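I have a structure I would like to understand better, so I am pasting it below and will then ask my questions one at a time.
In this view, the complex is presented without one of its protein chains, the others remaining in place.
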Amino acid sequence: MPEPAEHPLLAVRDLRTWFLADSGPIRAVDGVSFTLHAGETLGIVGESGSGKSVLAKSIMRLLDEPARIVGGDIMFRGRHLNQLGDAEIRQIRGREIAMVFQDPMTSLNPVLRIARQLVEAMTAHGRFTVAAARKRSIDLLRRMGVAAPDRAVRAYPHHFSGGMRQRVMLAMGFSNEPALLIADEPTTALDVTIQAQILDLLRDLNASLGTAVILISHDLGVIANVCSRVLVMYAGEVVEEGAPEDLLSDPRHPYTWALLHAAPRIDAPLDASERRLATIEGQPPDPRAWPAGCRFRARCPFAEARCAEPPPLSATGPTRAARCWITQDGSSLPPPPRRTAAPAAAAPSAPSAADSPVPMLRLAGVTKHFALARESLFAPPRMLRAVDGVDLDVFKGETVGLVGESGCGKSTLARLIARLHAPTSGTIAFDGQDITTASIAEMRPLRRRMQMIFQDPFASLNPRMTVGDILAGPIALHGLAGDPALRVAELLDLVGLAPAHAARYPHEFSGGQRQRISIARALAVGPELILADEPVSALDVNIQAQIINLMVDLQERLGLTYLFIAHDLAVVRHVCDRIVVLYLGRVMEIARAGDLFARPLHPYTAALIAAAPVPDPRIERSRRRVPMLGEPPSAIAPPSGCRFRTRCPIAAPLCAAEVPLLRPGADGQFVACHFPGAL
Amino acid sequence: MASRLVTACIMVVLASFVVFLIANTVPGDPVLAQLGDLAAANPAVVAAFRHRWGLDLPLWERYWIFLEGLTRGDFGESIASHRPVMQDIAEYGPATVELASVAFVLSLALGLPLGILAAVRRDSWIDNLARMISLVGVSAPTFWLAFVMLAVFYGALDWAPGPGRLDVAAFPPERLTGLLLLDTAWLGDWATFRDAAAHLVLPAVVLASSTLGLITRTTRAAMLDALSQDYVRVARAKGLLARTIVTGHALPNAMLPVVTLGGLAYANLLAGAVMTETVFSWPGLGRYTFRSAVAIDFPAIMAITVIVAALFVLVNLLVDMSYALLDPRTVKT
Partner (left out) sequence: MSGVILPRLASPGLRWARRYGLAASGGAIILAWLILAGCAPWTAPFDPNFVDVTDRLRPPSAVHWLGTDALGRDVWSRIIWGGRVSLVVGFSVVLLGAAFGTLLGAVAAYARGWAEEVLMRITDLVFCFPPIILAMAIAAALGIGTLNTMIAMLVVWWPKFARLARSLVISQRALEYVEAAQTVGFGPAHILLRQIMPNALGPLIVLITLDLGNAILVFAGLSFLGLGVTPPSAEWGAMVAEGRELVQQWWVATFPGLAILSVVMGFNFVGDGVRDWLDPHARTR
């Protein structure tokens, strides 16, 4: 790589940060080198466990025991950060290098006012008097887009939403005009529309203040949105480095290649007959014993004999480098082979309402209001309107997607259908049978036909039961015929696990494997309908692709019907036939996947689509932005009329006065908007 | 807050009912406890005794009489001392309040810094010391510790005065509050003040031992928890001094569980002084409670349990109120 003449702002050389655990060192960061120039935006991407967060903490020297920098060098503005004493590094933290963390909900001290937390960041370095810092904190909040900043500084963190808190964190980060801001997954905990707002802000701050930014993310789209250079990390090493334009269109490391192709894209052509994604085999390696040679070799579809030798990070172009023998000569990697669809007989074409007149699932006016604790003995009871009048049909064999931001009621809706909750009003019918008020005993025979998959692979399996017991329980409960042990082995095989896994406990499995077990449990009773509540949200992109492929396979083999809940639009677009968009407990729009994305009729749908990042900087820069105002209102006191009107760019007086009904538009599309398609 | 107060009062009345039921349905009988065997064998004497103390009335009527008295702050007459129970309590109460308060201040003054230091310097010698102190504090029987302290510091070394609130030869000061330290200071009687203070040292240390252990333990755990939170990492990333992070960020959060425990501990100190008072011949409420329990002195037992229950409810209320001050999240918006 050509070195620019000026000195880099930050030069990391062969950095090794290990966790000195009792059972042996965990080599989280294992020989990372890179440079960063003033004002540059560098993205670091990688899946969990790749070492990207530890790298950031190493630069800030914020490592907790037993993590230690055991080798290498961090040079920042002529100082070796790894050699500084506690007092010296303290003067750099927050003053010259600032950091923003992943979870804004826990990053602010709950018992201190915002003002105090902002002011102390400035006064700690003696650059401002308390009075000046106080004034500046209001200006900073205004700059970060916090409404009514003079009031906001006097508030406590719990008054703020996650997005607002992240703005406060950014204000704190920029308060001392640092030369470098490290943002560690700053938008991962936020909804997609809020994420778009924060990323816009970050880009704008970089451009106007000239602060260099290191943005850490697992999402290539987020990186492409902000960064001018990307570092891809795998197994504690940098495996590829370069401009996002190059990396994301022509990856030269098979891992980058796999990351890029495993994630469904919102702008890819849709093919309902083939929903499988390109994936790579297996799991990331164990950081206690990285594989010899190329660390990606075991999972690499291009691996050759020479990969047994560790490849160096070598230039593959004028401004890029990759750690791979295959592309060392400057060649590109081929695109993933198009998988040929399974035999046509097994692949059901997307069915429509006309094919099967009786829907498998019919919801009419379903509401769920949760009573909240009264504020005092004499206060009126408060209601959280989680789901507020939802009509929905699901037909046999189709996959219906349920999307919306957190708090829109999508998970509650799934739990109402599974009758884990009882609806407040409305009716739910399963295969023509009304189950709105069915008792536990009445539901039991139906539960064989309707099962659920959950979001959190770590909480959804009982840690005290073996996998075999978890799978055999439902079989025994419903008195299914056959040898249970045989059936357990069959189920494990079905989801791609080995029969021997039945004797193990859940904690012995990775997140993706647990999600497979969760799916096997749902399949144990031979259901027809599966309610999948964010089944891939907690997983890394490659594992997510594996699970999506598994679910697609199972649907073809077993003729399943899915109600697929997710917040990731690209995933929903990729796997679903029809999509339902929810906002604050109400349906905004229902349409076939292709139609919804080609011509969204509801402004909320349009805003959601515009906010979803695409892993291609050229597209990211040219895309139309839909301005979405502020934050979602509370479901305790939702806005009158149209629920979306407070954030809608085209809201009119009519929207506040009248609730728009869900009306059929063209070609089977339904929309609840007074001005459909106006945006 | 008003609704909390109403709930609290209902709890106290319910508690009194529970005690009333327990006390009246168990086989113990004040007749046997008060009268000699000879008199207890005489039906006429027993009947007169029962009538005198209202024990011949039906249960509900006796509870009604008790409730009626309660509204006037009158708990009736003690079967054992033949004086109004309130008078007894007024006499013995201050001694216990003084002892418990000094012990409470002592355990806070030592336990808080020790717990904080132990958490900040985790696994250091001070942490080990704090753990040892808290462990011995909660493990040593109070009555035995009292004996050992007396034997060593009074018996063997003669560094501390013996049992009682004052020297046997000293004249107690004019009774204003009944709290000797306050009364003597008010009257300017510094010789008696010193005597009273000296007499307080050993029993207060003994009484404080288990509370000290609990406070140290809780403070340490709460501080460790607070120090592991994300906002502490953010504070470090801001470049704050370690001292500022501990006192300005971790401590305010760690105080929440400590306040809860502290409130309960104070109530328990007041109630749990029985052993200490027995060994140190301390004329307090603890010994009075014990004597009343052994004598099955219904009015006294009822009075004490209602007062103690009220105290617990009050302390809980105070803890909740201080929560509102310490934690902005509990304030309604």
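So that you can tell them apart, the chains are marked A and B in the order they are listed, and the count of residues begins at 1 in each.
Here, contacts are C-beta pairs under 8 Å (C-beta built on N, C-alpha and C of every residue); 3 or more make two chains touch, one makes a residue touch a chain.
Please read all numbers here as calculations on a predicted model, not as lab measurements.
Chemist: Which chains here would be touched by the one that got left out?
Modeler: A, B
Chemist: Of the listed residues A:Val525, A:Ile619 or A:Leu662, which contacts the missing chain in the full complex?
Modeler: A:Val525
Chemist: Among A:Pro474, A:Gly585 or A:Pro600, single out the residue that touches the unshown chain.
Modeler: Candidates A:Pro474, A:Gly585 or A:Pro600; residue touching the omitted chain: A:Pro474.
Chemist: Touching the hidden chain in the complete assembly: which of B:Leu5, B:Ile22, B:Ala90 or B:Ala324 does that?
Modeler: B:Ile22
Chemist: For the chain left out of this view, which of A:Met75, A:Cys294 or A:Met452 touches it?
Modeler: A:Met452
Chemist: So that we can see where the missing chain sits, which residues of chain B does it touch?
Modeler: On the side of chain B, residues 11-12, 14-15, 18-19, 22-23, 26-28, 135-136, 138-145, 147-148, 150-151, 155-156, 228, 267-268, 271-272, 274-275, 278-279, 289-290, 293-294, 296, 301, 304-305, 308-309, 312-313 touch the unshown chain.
Chemist: Residues of chain A in contact with the chain that isn't shown?
Modeler: 14, 16, 18, 20-22, 25, 65-66, 68, 70-72, 415, 418, 420, 440, 443-444, 447-448, 450-452, 454-456, 459-465, 473-474, 477-478, 518, 521-522, 524-525
Criterion: only the chains that are shown with their structure count from here on.
Chemist: So how far apart, in whole Å, are chain A and chain B when each is placed at the average of its C-alpha atoms?
Modeler: 53
Chemist: Could you list, by residue number, the parts of chain B that touch chain A in their complex?
Modeler: 2-3, 6, 229-231, 233-242, 244, 248-249, 252-253, 326-329, 332-333
Chemist: Tell me, which parts of chain A touch chain B in their complex?
Modeler: By the definition above, chain A touches chain B via 60, 62, 86, 90-95, 98-99, 101, 103, 106-112, 120-121, 124-125, 156, 158-159, 169, 172, 375-378.
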